[in-house]
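The complex is shown incomplete by one protein chain, all other protein chains being positioned as in the whole.
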Amino acid sequence: MSEVVATAGAPVADVDEDRRLRDRPLLITAAVLVAVSLALVLGEGLHAWGQASVNGLVSGSYVALGAVGLTLVYGTLKLTNFAHGDMLTFGAYAALLGKVTLGLPFVVAVAFGMLVSAVLGLLFELGMWRPMRRKGAGAFQLMLMSLGLAFVLRYGIQFVAGTENKNYGIDTTAVVTILDLRLARVELVVMIVGVVLILATAIILARTTLGRQMRALSDNSSLAETTGIDTGRIVSVTWLFAAGVAGLAGVLAAMAANSFTPEFGFRLLLSLFAAVILGGIGNAYGALVGGLLIGLVQEWSTLLVDANWKIAIGFSVLIIMLIVRPQGIFGTAGRV
Amino acid sequence: MHELLPLAISFDFFNGADFWVGVGVLAGIYTVLTLGLQLNVGFTGIQNFGQIGFAAIGAYVMALLVSDADWSFWLAIPVAIGFAVCVAVVLGVITLRLRADFFAIATIAFSEIVRYIAQNARGLTHGNQGVQDYVATWRSFSRDVRHDVLDGIGMGGVEFNQMPLLIVTWIAALLLLLLLRHLTKSPWGRVLRAIREDEDAARAMGKNTLRFKLQSLGIAAAVGAFAGILLALQTPNVAPDNYLPLYTFIGYAVLILGGLTSWWGVAVGALIVQFVLEATRLIDFGLTESQTSSMRFIIVGLVIILLVAFRPQGVFGKREEMVLGD
Partner (left out) sequence: MTDPTPDEAPIATAELPDAIPRVGPTPAAGDLPPGAGGAVLLQVTDVVKHFRGIRAVDGATFAVREGTVTSLIGPNGAGKSSLFNAVTGFYPPDRGAVTFAGRSIFRKPPYAVARAGIARTFQLTRALTAMPVIDNMLLAAPHQRGESLAGALFPFGTRAREKQLREQALELLALFRLDTKADDYAGTLSGGQRKLLEFARALMTEPRMVLLDEPMAGVNPTLGRELMAYMQRLRTERGMTFLFVEHDLEAVMANSDQVVVMAQGRVIADGTPDEVRRDQRVIDAYLGGAGG
């Protein structure tokens, strides 16, 4: 409603209350995390909790990286992008193409996968999303188009690569033991790379001009426009960034799973949405934190119930969050 | 490539009767499933992406009541549908107050949770194995129809095995279509359309919009559950993989093709989509099986993109009542 705009400039600002409202959920989240961790340590033992947490950080890292692009694109363009999960798949297969078909060293192949994903993201923006926005397409219209795009991407990949399980041919038997926690070496790599990338992403968003402009646009597009940001350029950069990071997240997810099919990205999509909503839709840092939280919650749940349930637990967290606090941990009430 | 076109169509219509009957049944089931989506999306403006979850609930409740609780098949059907409606009301009370896009995500999550329960609550649902022992009543009914009725018109053979299901499915689909069309032409339907357009305006006119949205979702759930039961008779196996979100999305393809707000469009859209999905099996493009199946969904995806972009009212929708695009 137009009312929020009309009152936003009201001089009667109650700053203390505003701060209190915003800080409380963070505290609550932290308190819940500590309480759950303590309960799990007491009930299941320190080692089991540590192991689950490490596993959670592994999956959390690629969920976080997948979610950050999804949330930025939503915030910037109000596009609920159902094709984002398949961008992860695309990145994973592009890296596979680089490694196997082009014979690139793996690290180069990963960079190649990321680059190709970024370019594809930009192409979709230029060829599809931008013209549609110019036509004045509504949010639902764009959402449905992303659904169609998801089909084209997923089955396009399947058309080329087939339905068989693929892997990068990385040695997955090697196990590292740190502090008595056992972890496949690949998983350790995924976790370290993932966390480093999350931090790098956060720094890019916080410190670079482009990053700040992306966040500004995602947070409040009308504000960004009036402050003279070249929105067309930032939107393009946002797509490059979102798709590129999604491609990278796809490679990490594929490495961690060690076996992937053209469907895996789509299967991750709801977890990505869970991360996005947990962190507050449109909030890039929120998505990073939300991703890690989803990973942790899913793995912690395996201490209590069969591991088969962990994905469903993630979705339940999504629904509970939507009921309790749809604006997410970092969001403010007015945005929902 | 040169030999592709003339030799492409390798089917023989009459020998393929069972195949075509099967395609017809699936098209009918998709019609029923999508009628619910049409009511929600086309007439109420609520973006239900969990329709297949209601189908799963309908199928599982019916199948489990018959196979594990020894209920009568005929009694299990209304109970299963009623159960789906109750779930829809609970889901709706929780999620209908959310923004449209959050509601969409929440409903996908709902349908996936249903599927994970079906997969993992093995004691109740038999897990990935699925449920099978519920078709006896239907089989004997179906056999009777074939012997007593279809035999007389030369359709009693094995290849017309699913003919009774085809007839039942399409009669049900048409009756439901007419019923929903009747309902949406009433003052009740007028309120739904007002909510689709501007919920606040409807509320300002004294309409309890949540109640109407719940009714819309509840009816969609009932119709979806019925589609799930029909699907259970077609497969005939109730297993988690029959209820992937993919099938809701195909429902959306049907909906967009036929046109939002067009009831007849749902039936036509379902026939076209099923034809594209199934009939292409019979065409030899010189591709592997995986490539052919991929290509079908690529076509579906492209059709969605192009229709939404260039003809958002669908094939039969009215331009003035265009729900898409602002």
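A few points about this structure:
Per-chain residue numbering starts at 1, and chain names A and B are given in the order in which the chains are listed.
Going forward, contacts are C-beta pairs under 8 Å (C-beta built on N, C-alpha and C of every residue); 3 or more make two chains touch, one makes a residue touch a chain.
Owing to the predicted nature of the structure, the values given are computational and were not obtained by experimental measurement.
When the omitted chain is restored, the residue from B:Ser67, B:Gln215, B:Thr248 or B:Gln291 that touches it is B:Gln215. Of the candidate positions B:Asp133, B:Glu197, B:Asp241 or B:Glu289, contact with the hidden chain is made by B:Glu197. Only one of the listed residues, B:Cys86, B:Met205, B:Leu287 or B:Leu306, touches the absent chain: B:Met205. Counting over the whole complex, chain B has residues 182-183, 186-191, 193-194, 196-198, 200-209, 215, 320-323 touching the chain that is not drawn.
As a convention for this text, only the chains that are shown with their structure count from here on.
Averaged C-alpha coordinates give centres for chain A and chain B that are 31 Å from one another. Per the touch definition, chain B reaches chain A in the complex via residues 47, 94-95, 98-102, 104-106, 108-110, 112-113, 116-117, 119-120, 200, 249, 252-253, 256, 288, 290-291, 293-298, 300-305, 308-309, 312, 323-326. Remark: chain A residues 1, 80, 128, 132, 135-141, 143-145, 147-156, 158-159, 162-163, 270, 273-274, 277, 281, 306, 308-309, 311-312, 315-316, 318-319, 322-323, 326, 336 touch chain B in the complex.
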